[in-house]
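I'd like to ask you about the structure that follows.
Right after this comes chain A.
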Amino acid sequence: PVKVGFINSITGPQAPIGETMTNGMEMAVDDLKKRGIDVKVVKQDDMGKPDKAISAIEQLATGDDVSVIVGPYTSACAAAVAKQTEQYQVAEVIPAASKEDLTRLGYKWVFRTNAPGDVYAKSLIDAALSFGKPKSVAFIYESTDFGSSLSKVGKVYAEKMGLKVVADEGYQAGSPDYRSTLTKLKAANPDLVFMVSYVADAILLMRQSREIGLKPQAFLGGGAGFDTSQFEKEAQISTNVFSVTQWTPDSSPAAEDFNKRYTARFGKRPTYHAACTYVSIISAAEAAAKAGGDRAKTRENLATMTWNGIMGTVHYGAYDGFTNQNHVQMPVTQYQGGKAVTVYPPSLAKGAKAVYPFPGWK
Partner candidate 1 sequence: MIVFFQSLISGILVGGIYALIGIGLTIIFGVMRVINFAHGDLLMLGMYATWLLFKYLGLDPYVALVVTMPLLFLWGALLQKVIINRVLGALPQNQILLTIGLGLIMSNSVMLLFTSDYRILTTSYSSSSFSLLGISISQPLLYSFLVTVAITGVLFWFLQTTDTGQAIRATAQDRDAAQLMGINVKRMSVLAFGLGTALAGTAGALLAPTYYIFPQVGGPFTLKAFVVVVLGGMGSIVGATLGGVLIGVTESMAAVYVGSGLKELVVYVLFLLILLFRPAGLLGKSRA
Partner candidate 2 sequence: MTAILEIKHVSKFFGGLSANSDVSFDVEPGSITGLIGPNGAGKTTLFNCITGYYPPSKGDILFKGERMNGRQPDQVCRLGMARTWQKVRPLAKMTVVDNVMVGALLRTHSLRVAREVAMERLEVVKLADKAGALAGGLPIGERKKLEVARVLATRPELLLLDEVMGGLNPAESEEIILLILELKRLGLTQVVIEHDMKAIMRMSDRIVVLNSGEKLAEGTPQEVAHDPEVVAAYLGEAVHA
Partner candidate 3 sequence: MLEISRLQFAYGDLQVLWGVDLSVQQGEIVTVVGANGAGKSTILRNCSRLVKAGTGAITFQGEDLAGLQSHEVVARGLVQVPEARRIFPEMTVVENLRMGSYLPATRPDRQRNMDRVFSLFPRLGERRKQLGGTMSGGEQQMLAIGRGLMANPKLLLLDEPSLGLSPLFVKNIFEIIKQINAQGTTILLVEQNVYQSLHISHRAYVLETGRVVLSGTGPELLENAHVKKAFLGI
(Lines give C-alpha, C1' and ligand atoms only; values in the text may rest on other atoms or scores of the structure.)
Protein backbone atom coordinates (compact mmCIF):
# COMPACT_ATOMS: atom_id res chain seq x y z
CA PRO A 1 0.00 0.00 0.00
CA VAL A 2 1.05 3.61 -0.39
CA LYS A 3 2.01 5.28 2.82
CA VAL A 4 0.50 8.69 3.39
CA GLY A 5 1.42 10.75 6.44
CA PHE A 6 -1.42 12.73 7.92
CA ILE A 7 -0.68 15.52 10.38
CA ASN A 8 -3.78 16.80 12.05
CA SER A 9 -4.94 18.62 15.17
CA ILE A 10 -6.50 15.69 16.93
CA THR A 11 -6.32 17.34 20.32
CA GLY A 12 -5.94 20.94 21.38
CA PRO A 13 -8.06 23.95 20.59
CA GLN A 14 -8.52 22.97 16.94
CA ALA A 15 -9.77 19.52 17.79
CA PRO A 16 -13.34 20.06 16.51
CA ILE A 17 -12.04 20.86 13.06
CA GLY A 18 -9.41 18.18 13.33
CA GLU A 19 -12.17 15.69 13.87
CA THR A 20 -14.01 16.61 10.67
CA MET A 21 -10.72 16.36 8.85
CA THR A 22 -10.15 12.88 10.22
CA ASN A 23 -13.60 11.99 8.96
CA GLY A 24 -12.77 13.35 5.52
CA MET A 25 -9.59 11.32 5.53
CA GLU A 26 -11.44 8.13 6.41
CA MET A 27 -13.94 8.65 3.59
CA ALA A 28 -11.06 9.13 1.18
CA VAL A 29 -9.28 5.98 2.28
CA ASP A 30 -12.44 3.95 1.75
CA ASP A 31 -13.10 5.46 -1.63
CA LEU A 32 -9.54 4.88 -2.70
CA LYS A 33 -9.81 1.28 -1.71
CA LYS A 34 -12.87 0.93 -3.92
CA ARG A 35 -10.73 2.23 -6.73
CA GLY A 36 -8.09 -0.35 -5.99
CA ILE A 37 -5.64 1.91 -4.25
CA ASP A 38 -4.62 0.58 -0.91
CA VAL A 39 -3.56 3.41 1.38
CA LYS A 40 -1.94 3.21 4.75
CA VAL A 41 -2.43 6.49 6.55
CA VAL A 42 0.06 7.23 9.31
CA LYS A 43 -1.61 9.67 11.67
CA GLN A 44 0.22 12.24 13.76
CA ASP A 45 -1.31 14.68 16.17
CA ASP A 46 0.21 18.16 16.20
CA MET A 47 -2.04 19.38 19.04
CA GLY A 48 -2.18 22.68 17.17
CA LYS A 49 1.43 23.42 18.19
CA PRO A 50 4.17 24.00 15.63
CA ASP A 51 6.89 22.33 17.64
CA LYS A 52 4.79 19.18 17.83
CA ALA A 53 4.16 19.50 14.11
CA ILE A 54 7.90 19.40 13.57
CA SER A 55 8.15 16.26 15.66
CA ALA A 56 5.41 14.83 13.53
CA ILE A 57 6.99 15.61 10.19
CA GLU A 58 10.29 14.23 11.33
CA GLN A 59 8.76 11.02 12.44
CA LEU A 60 6.83 10.72 9.20
CA ALA A 61 9.66 11.72 6.89
CA THR A 62 12.49 9.82 8.49
CA GLY A 63 10.91 7.18 10.64
CA ASP A 64 7.82 6.02 8.86
CA ASP A 65 9.10 6.76 5.39
CA VAL A 66 5.83 7.98 4.01
CA SER A 67 5.62 8.90 0.35
CA VAL A 68 3.65 12.07 0.83
CA ILE A 69 2.18 14.09 3.65
CA VAL A 70 -1.25 15.62 4.04
CA GLY A 71 -1.72 18.38 6.60
CA PRO A 72 -1.33 20.02 9.03
CA TYR A 73 -4.47 22.01 9.58
CA THR A 74 -3.44 25.30 11.16
CA SER A 75 -1.40 27.84 9.27
CA ALA A 76 1.10 27.99 12.10
CA CYS A 77 1.80 24.28 11.97
CA ALA A 78 1.76 24.20 8.20
CA ALA A 79 4.32 26.99 8.13
CA ALA A 80 6.62 25.16 10.51
CA VAL A 81 6.28 21.94 8.54
CA ALA A 82 6.72 23.52 5.10
CA LYS A 83 10.40 24.25 5.60
CA GLN A 84 11.06 20.72 6.79
CA THR A 85 9.36 19.12 3.83
CA GLU A 86 11.66 21.08 1.59
CA GLN A 87 14.58 19.67 3.45
CA TYR A 88 13.39 16.08 3.52
CA GLN A 89 12.13 16.33 -0.03
CA VAL A 90 8.75 14.94 0.63
CA ALA A 91 5.64 16.56 -0.76
CA GLU A 92 3.15 18.12 1.60
CA VAL A 93 -0.44 18.69 0.58
CA ILE A 94 -2.05 21.32 2.79
CA PRO A 95 -5.76 20.70 2.90
CA ALA A 96 -7.24 23.73 4.62
CA ALA A 97 -4.75 26.27 5.96
CA SER A 98 -5.45 29.76 4.73
CA LYS A 99 -2.18 31.66 5.22
CA GLU A 100 -1.29 33.03 1.80
CA ASP A 101 2.48 32.84 2.28
CA LEU A 102 2.42 29.07 2.42
CA THR A 103 2.26 28.84 -1.36
CA ARG A 104 3.85 32.17 -2.10
CA LEU A 105 7.40 31.53 -0.92
CA GLY A 106 8.24 29.37 -3.89
CA TYR A 107 8.42 26.13 -1.95
CA LYS A 108 8.83 23.25 -4.34
CA TRP A 109 7.35 20.53 -2.17
CA VAL A 110 4.40 22.36 -0.68
CA PHE A 111 0.97 22.04 -2.29
CA ARG A 112 -2.35 23.44 -1.24
CA THR A 113 -5.87 22.28 -2.01
CA ASN A 114 -7.95 25.05 -0.49
CA ALA A 115 -8.09 28.64 -1.66
CA PRO A 116 -5.82 31.00 0.28
CA GLY A 117 -7.25 33.73 2.49
CA ASP A 118 -7.56 36.51 -0.04
CA VAL A 119 -10.13 34.61 -2.11
CA TYR A 120 -12.60 34.49 0.77
CA ALA A 121 -12.90 38.24 1.09
CA LYS A 122 -12.93 38.96 -2.61
CA SER A 123 -15.66 36.45 -3.33
CA LEU A 124 -17.90 37.81 -0.61
CA ILE A 125 -17.53 41.43 -1.54
CA ASP A 126 -17.96 40.67 -5.22
CA ALA A 127 -21.13 38.80 -4.36
CA ALA A 128 -22.55 41.63 -2.28
CA LEU A 129 -21.79 44.16 -5.00
CA SER A 130 -23.55 42.00 -7.52
CA PHE A 131 -26.72 41.84 -5.38
CA GLY A 132 -27.14 45.52 -4.55
CA LYS A 133 -25.47 48.85 -4.09
CA PRO A 134 -23.95 48.87 -0.63
CA LYS A 135 -21.92 51.97 0.23
CA SER A 136 -20.23 51.01 3.46
CA VAL A 137 -18.91 47.98 5.25
CA ALA A 138 -17.99 47.12 8.83
CA PHE A 139 -15.54 44.39 9.74
CA ILE A 140 -15.77 42.32 12.85
CA TYR A 141 -13.45 39.37 13.18
CA GLU A 142 -11.65 37.11 15.53
CA SER A 143 -8.07 38.19 16.18
CA THR A 144 -6.51 35.06 14.83
CA ASP A 145 -4.29 34.58 11.87
CA PHE A 146 -7.30 33.57 9.81
CA GLY A 147 -9.58 36.34 11.00
CA SER A 148 -7.18 39.20 10.82
CA SER A 149 -5.53 38.33 7.52
CA LEU A 150 -8.90 37.73 5.91
CA SER A 151 -10.26 41.07 6.92
CA LYS A 152 -7.02 42.79 6.09
CA VAL A 153 -7.38 41.65 2.50
CA GLY A 154 -11.10 42.40 2.74
CA LYS A 155 -10.56 45.99 3.78
CA VAL A 156 -8.11 46.69 0.98
CA TYR A 157 -10.40 45.09 -1.52
CA ALA A 158 -13.52 46.83 -0.22
CA GLU A 159 -11.89 50.20 -0.49
CA LYS A 160 -10.70 49.37 -3.96
CA MET A 161 -14.30 48.57 -4.88
CA GLY A 162 -15.45 51.94 -3.55
CA LEU A 163 -16.89 50.81 -0.23
CA LYS A 164 -16.30 52.87 2.88
CA VAL A 165 -14.94 50.93 5.83
CA VAL A 166 -16.84 52.33 8.82
CA ALA A 167 -15.72 49.92 11.53
CA ASP A 168 -12.86 47.53 12.06
CA GLU A 169 -13.22 45.45 15.18
CA GLY A 170 -10.96 42.52 15.90
CA TYR A 171 -11.95 40.63 19.01
CA GLN A 172 -10.53 37.89 21.21
CA ALA A 173 -12.60 34.76 21.00
CA GLY A 174 -13.94 33.21 24.16
CA SER A 175 -15.92 36.13 25.51
CA PRO A 176 -19.58 35.56 26.20
CA ASP A 177 -20.45 39.13 25.36
CA TYR A 178 -20.01 40.92 22.07
CA ARG A 179 -23.01 43.15 22.57
CA SER A 180 -21.07 46.33 23.12
CA THR A 181 -18.96 45.74 20.04
CA LEU A 182 -22.10 45.12 18.04
CA THR A 183 -23.74 48.19 19.52
CA LYS A 184 -20.82 50.22 18.37
CA LEU A 185 -21.16 48.66 14.95
CA LYS A 186 -24.84 49.43 14.87
CA ALA A 187 -24.10 53.06 15.65
CA ALA A 188 -21.81 53.18 12.63
CA ASN A 189 -24.77 52.05 10.51
CA PRO A 190 -22.94 50.00 7.87
CA ASP A 191 -24.59 48.57 4.77
CA LEU A 192 -22.57 45.39 4.99
CA VAL A 193 -21.35 43.59 8.08
CA PHE A 194 -18.40 41.37 7.28
CA MET A 195 -17.77 38.78 9.96
CA VAL A 196 -15.01 36.26 10.40
CA SER A 197 -15.18 33.89 13.28
CA TYR A 198 -14.73 30.30 14.18
CA VAL A 199 -17.43 27.76 14.74
CA ALA A 200 -19.59 28.86 17.59
CA ASP A 201 -18.77 32.52 17.84
CA ALA A 202 -20.66 32.95 14.61
CA ILE A 203 -23.83 31.87 16.34
CA LEU A 204 -23.09 34.10 19.29
CA LEU A 205 -22.50 37.11 17.09
CA MET A 206 -25.73 36.60 15.21
CA ARG A 207 -27.75 35.98 18.36
CA GLN A 208 -26.51 39.14 19.90
CA SER A 209 -26.98 41.07 16.68
CA ARG A 210 -30.58 40.01 16.82
CA GLU A 211 -30.84 41.01 20.45
CA ILE A 212 -29.65 44.50 19.86
CA GLY A 213 -31.37 44.80 16.50
CA LEU A 214 -28.41 45.24 14.21
CA LYS A 215 -29.83 45.37 10.70
CA PRO A 216 -27.51 46.01 7.76
CA GLN A 217 -28.30 45.27 4.12
CA ALA A 218 -26.37 42.03 4.43
CA PHE A 219 -24.44 39.91 6.90
CA LEU A 220 -21.40 38.44 5.18
CA GLY A 221 -19.81 35.47 6.91
CA GLY A 222 -16.22 34.68 6.05
CA GLY A 223 -16.45 30.93 5.98
CA ALA A 224 -15.39 29.01 9.08
CA GLY A 225 -18.08 29.36 11.71
CA PHE A 226 -20.64 30.65 9.25
CA ASP A 227 -20.22 27.57 7.15
CA THR A 228 -21.17 24.87 9.61
CA SER A 229 -24.17 22.65 10.00
CA GLN A 230 -24.75 24.01 13.47
CA PHE A 231 -25.04 27.51 12.17
CA GLU A 232 -27.35 26.28 9.48
CA LYS A 233 -29.60 24.68 12.07
CA GLU A 234 -30.09 27.92 13.99
CA ALA A 235 -32.66 29.11 11.49
CA GLN A 236 -33.86 31.94 13.69
CA ILE A 237 -30.56 33.73 13.33
CA SER A 238 -28.93 32.21 10.29
CA THR A 239 -31.66 32.90 7.76
CA ASN A 240 -30.51 35.27 5.03
CA VAL A 241 -26.89 35.32 6.22
CA PHE A 242 -24.33 34.93 3.45
CA SER A 243 -21.29 32.80 3.78
CA VAL A 244 -18.36 32.03 1.56
CA THR A 245 -17.08 28.50 1.39
CA GLN A 246 -14.45 26.35 -0.20
CA TRP A 247 -16.98 23.80 -1.19
CA THR A 248 -20.73 23.28 -1.36
CA PRO A 249 -22.59 20.00 -1.51
CA ASP A 250 -24.81 21.29 -4.28
CA SER A 251 -21.94 22.13 -6.61
CA SER A 252 -21.88 18.78 -8.40
CA PRO A 253 -23.44 15.30 -8.26
CA ALA A 254 -20.20 13.96 -6.84
CA ALA A 255 -20.32 16.54 -4.13
CA GLU A 256 -23.91 15.73 -3.35
CA ASP A 257 -23.08 12.06 -3.16
CA PHE A 258 -20.18 12.81 -0.80
CA ASN A 259 -22.47 14.94 1.29
CA LYS A 260 -25.01 12.13 1.60
CA ARG A 261 -22.54 9.43 2.42
CA TYR A 262 -20.70 11.59 4.93
CA THR A 263 -23.90 12.67 6.65
CA ALA A 264 -25.08 9.09 6.84
CA ARG A 265 -21.82 7.91 8.27
CA PHE A 266 -21.00 10.65 10.78
CA GLY A 267 -24.39 12.07 11.53
CA LYS A 268 -23.59 15.58 10.46
CA ARG A 269 -23.03 17.62 7.37
CA PRO A 270 -19.46 17.67 6.05
CA THR A 271 -17.68 20.99 6.37
CA TYR A 272 -15.31 22.22 3.74
CA HIS A 273 -12.46 21.09 5.97
CA ALA A 274 -13.69 17.56 5.54
CA ALA A 275 -14.12 17.99 1.82
CA CYS A 276 -10.72 19.57 1.33
CA THR A 277 -9.05 16.86 3.37
CA TYR A 278 -10.88 14.23 1.38
CA VAL A 279 -9.65 15.76 -1.84
CA SER A 280 -6.12 16.21 -0.52
CA ILE A 281 -5.84 12.59 0.53
CA ILE A 282 -7.18 11.40 -2.79
CA SER A 283 -4.73 13.46 -4.81
CA ALA A 284 -1.79 12.69 -2.56
CA ALA A 285 -2.50 8.97 -2.55
CA GLU A 286 -3.11 8.74 -6.27
CA ALA A 287 0.02 10.71 -7.02
CA ALA A 288 2.00 8.47 -4.73
CA ALA A 289 0.45 5.27 -6.03
CA LYS A 290 1.24 6.24 -9.57
CA ALA A 291 4.81 6.99 -8.55
CA GLY A 292 5.14 3.66 -6.82
CA GLY A 293 5.78 5.45 -3.58
CA ASP A 294 8.80 7.37 -4.83
CA ARG A 295 8.85 10.78 -3.23
CA ALA A 296 10.31 12.76 -6.09
CA LYS A 297 7.97 11.20 -8.58
CA THR A 298 5.05 11.76 -6.28
CA ARG A 299 5.94 15.43 -6.23
CA GLU A 300 6.12 15.44 -10.03
CA ASN A 301 2.72 13.83 -10.24
CA LEU A 302 1.14 16.25 -7.83
CA ALA A 303 2.46 19.15 -9.87
CA THR A 304 1.24 17.78 -13.15
CA MET A 305 -1.85 15.65 -12.60
CA THR A 306 -5.41 16.90 -12.47
CA TRP A 307 -8.30 15.38 -10.59
CA ASN A 308 -12.01 15.62 -11.01
CA GLY A 309 -14.12 15.09 -7.98
CA ILE A 310 -16.15 16.69 -5.30
CA MET A 311 -14.33 20.00 -5.58
CA GLY A 312 -14.55 20.13 -9.35
CA THR A 313 -11.26 20.15 -11.18
CA VAL A 314 -8.26 20.14 -8.91
CA HIS A 315 -4.89 21.15 -10.21
CA TYR A 316 -1.90 22.40 -8.27
CA GLY A 317 -0.50 25.12 -10.47
CA ALA A 318 1.01 28.56 -10.49
CA TYR A 319 -1.04 31.76 -10.69
CA ASP A 320 -0.94 35.31 -9.27
CA GLY A 321 2.36 34.66 -7.55
CA PHE A 322 1.21 31.41 -5.99
CA THR A 323 2.86 28.11 -6.72
CA ASN A 324 1.48 24.59 -6.40
CA GLN A 325 -1.82 26.15 -5.52
CA ASN A 326 -5.17 24.70 -6.45
CA HIS A 327 -7.26 27.42 -8.06
CA VAL A 328 -10.58 27.39 -6.25
CA GLN A 329 -13.57 29.36 -7.29
CA MET A 330 -15.17 29.99 -3.90
CA PRO A 331 -18.95 29.86 -3.91
CA VAL A 332 -21.07 32.17 -1.78
CA THR A 333 -24.08 30.65 -0.10
CA GLN A 334 -27.06 32.09 1.67
CA TYR A 335 -29.13 30.38 4.34
CA GLN A 336 -32.63 30.13 3.02
CA GLY A 337 -35.32 28.05 4.64
CA GLY A 338 -32.81 26.42 6.96
CA LYS A 339 -30.45 25.39 4.20
CA ALA A 340 -27.32 26.81 2.64
CA VAL A 341 -28.09 27.67 -0.96
CA THR A 342 -25.41 28.66 -3.42
CA VAL A 343 -26.25 32.11 -4.75
CA TYR A 344 -22.99 33.27 -6.28
CA PRO A 345 -21.23 33.10 -8.67
CA PRO A 346 -24.11 32.67 -11.11
CA SER A 347 -22.27 29.80 -12.77
CA LEU A 348 -22.64 27.74 -9.59
CA ALA A 349 -25.88 29.24 -8.36
CA LYS A 350 -28.14 27.11 -10.54
CA GLY A 351 -30.80 29.77 -10.56
CA ALA A 352 -31.15 30.34 -6.82
CA LYS A 353 -31.81 34.00 -6.02
CA ALA A 354 -30.17 35.88 -3.18
CA VAL A 355 -32.40 37.64 -0.68
CA TYR A 356 -31.02 41.17 -0.61
CA PRO A 357 -31.27 43.48 1.27
CA PHE A 358 -31.69 41.77 4.63
CA PRO A 359 -35.42 41.90 5.32
CA GLY A 360 -35.09 42.29 9.09
CA TRP A 361 -35.36 40.08 12.17
CA LYS A 362 -38.36 37.93 12.88
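Per the selection procedure, all candidates are chains of the complex that A comes from, given by their letters.
FYI, a contact is a pair of C-beta atoms (placed from the backbone, for glycine too) under 8 Å apart; a residue touches a chain by one contact, two chains touch by 3 or more; residues count from 1.
Because the structure is predicted, anything quoted here is derived from the model rather than measured.
> Quickly now, which of 1, 2 or 3 touches chain A in the complex? Give its number.
In this complex, among candidates 1, 2 or 3, chain A touches 1.
> For chain A, which residues count as touching candidate 1 in their complex?
The touching residues are 11, 13, 15-16, 18-19, 140, 143, 169-172, 174-181, 183-184, 187, 199-201, 203-204, 206-208, 210-213, 230, 233-234, 236-237.
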